[in-house]
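With one protein chain removed, the remaining protein chains of the complex are shown where they sit.
Entry: subunit A
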């Protein structure tokens, strides 16, 4: 009897394996391609530096498969957001080449391309021995891919991470009948996830309450805030203001030719809204980083936010936040009347090969393998979701049948309009100065008009009358 069970199990396993390979011939071909292509590099060790987020933690479980398939050893190092920027850039600029590949946020590409420390991959993509025939780069979500991985007619990588902002709110509050009635009485329309920035402002104003006041039928034990936004100097405070507010209002930092246009009336209007929203946020907003915002939401201190969707994945989990499952997500709100030209902040990122790498071919194979459909599908399934870089990933069961389906709908909406920030040599200087202005305006220490004027002056000085972009 026992023997019969074993035989049945073996037959079932063999059938499953055969069926799987028969159903996915491209995947089988994909695996054999890497094994063949990597033969000359077998035994090579490559070092890769990436950022630690829930996405990379899942990816780290897949990386050993590459080693098994190819015989190329990967030393996979994960550091936090700020460290990966500092350490990665320092290594590339030093020319030491300790890391063969380094993950760069889209915003880092301008300075690093200006310094000439990123190796283009065009030669490898054109090399039949190295280029995966099943890659299908048309499947990448195109705007983030095209605006991030290419510059000056050269390709510098694939797309690796599609970090993006989504609108995040407390569903239990928005669906509360008492709150809904009170909101409608005050604002004249139904309480629901904000579709416009003006609605987001109304919700923020409505839910900002003092300790002791009632919230969803219960007295508050401490102050409650209508919104929480990132406000720290550095981080992504200014990218939130820039794309989610200024661009949605029709303004921008630079025009199409790379000339500064920060002192427009649209920017002033966006800064005015920015300032107003800060008055409905916790007093520590100017200290909040991209990690603190999801923490505040997870602790139930604020009603809504604009947050990085990959960080949301780490909070909206049973056991992590008491409000897990009580959240709702939506696309980043547009400016009322400007919905057709909506924008959503995103930081498409790419793992590039350092110009000082001594193993560029083996590194290229690894980066190609990471971006392949087979690995991306695995990443999404293993992570029970994730942030897709491929259009085909939206159809995967882990996303299609996810319990928090509104999150993936919001991500898809954001990525549909997401693009990389302009590639500027002096991006860090610009960003630092603008972050300061974002804080000062938010805190009410500078008027929106002064902020726009000062920002323009800084940009003009930084660019020296030339185009700010490379």
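Everything below uses one rule, namely that contacts are C-beta pairs under 8 Å (C-beta built on N, C-alpha and C of every residue); 3 or more make two chains touch, one makes a residue touch a chain; residues count from 1.
Here, contacts and distances are computed from a predicted model.
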Open item on the list: As a check of understanding, state which of "Electron transfer flavoprotein beta subunit", "Glycine dehydrogenase (decarboxylating)", "Multiple sugar transport system permease protein" or "Carbohydrate ABC transporter membrane protein 1, CUT1 family" is the UniProt name of the chain not shown.
Closed with: "Multiple sugar transport system permease protein"
Task: Residue touching the undisplayed chain, where the options are A:58, A:266, A:363 or A:439 - done: A:439
Task: Sole contact to the chain not displayed, among A:286, A:315, A:370 or A:468 - done: A:286
Task: Contact with the hidden chain (one of A:73, A:146 or A:233) - done: A:233
- [ ] Return the single residue from A:198, A:223, A:391 or A:449 that touches the missing chain.
- [x] A:223
Task: Chain not shown, touching residues in subunit A - done: 86, 89-90, 93-95, 111, 114-115, 117, 222-223, 231-234, 282-287, 301, 426, 428-429, 432, 435-437, 439-440, 443, 445
